[in-house]
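Reviewing the structure listed below.
Only one protein chain is missing; all other protein chains are in place.
Moving on to subunit A:
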Amino acid sequence: MLKGVVHKYGANVDTDAIIPARYLNVSAPDELAKHCMEDIDLEFVKKVKPGDIIVATSNFGCGSSREHAPIAIKAAGVSAVVAGTFARIFFRNAINIGLPLLESQEAVDATEAGDELEIDLEAGTVRNVNKNLVFKAKPYPDFMSQIIQSGGLIEYTKHRISKGVVQ
């Protein structure tokens, strides 16, 4: 069970806002985390606490393929991101590195900054503790569930390699 306080943002939060390219001359997660969300919220890094949850309206993570974006969010201590929709590459990257994403427009609409959310990844539910409302997130496709259950893409691929995919 994931539990944390909500930081809420609007539509089309892009990867340049999540981690500006001027910081991409390094790839160490701790360094990237220092500048997470900097260009849209200078206070984010100061106020974020371990376990906190980002909630955004739609198309979260649009823009660059930089995996540094979900890495920065995860390293900043965020336990999950809830949005109406996610940009495709960001979604894939987050699953690959083990940052949980949940799609639920209803949960987004009913959640305000500062609310506390409880997320049950196995059940795929998002509970707003303050308002005592429970929302069902869109289930992961089977293929993605296999990657998540393997512990990310690296572990999933390691398993495939062990089965002889790579000669």
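The rule is short, and it goes like this: a residue touches a chain if its C-beta (ideal position, glycine included) is under 8 Å from a C-beta of that chain, and two chains touch if they have at least 3 such contacts; residues count from 1.
Definition applied: contacts and distances are computed from a predicted model.
Only one chain is not pictured, and the protein name UniProt records for it, out of "3-isopropylmalate dehydratase large subunit", "N-acetylglucosamine transport system permease protein", "Thiamine ABC transporter substrate binding subunit" or "Class I SAM-dependent methyltransferase", is "3-isopropylmalate dehydratase large subunit".
Considering the full assembly, A:87 is the residue among A:6, A:54, A:73 or A:87 that touches the omitted chain.
Among the residues A:49, A:138 or A:158, only A:158 touches the chain that is left out of the figure. Residues 12, 14, 16-17, 20-22, 24-27, 39-40, 58-59, 62-68, 70-71, 85, 87-89, 92-93, 96-97, 141-143, 147, 152-154, 157-158, 160-161, 165-166 of subunit A touch the missing chain (whole complex, contact as defined above).
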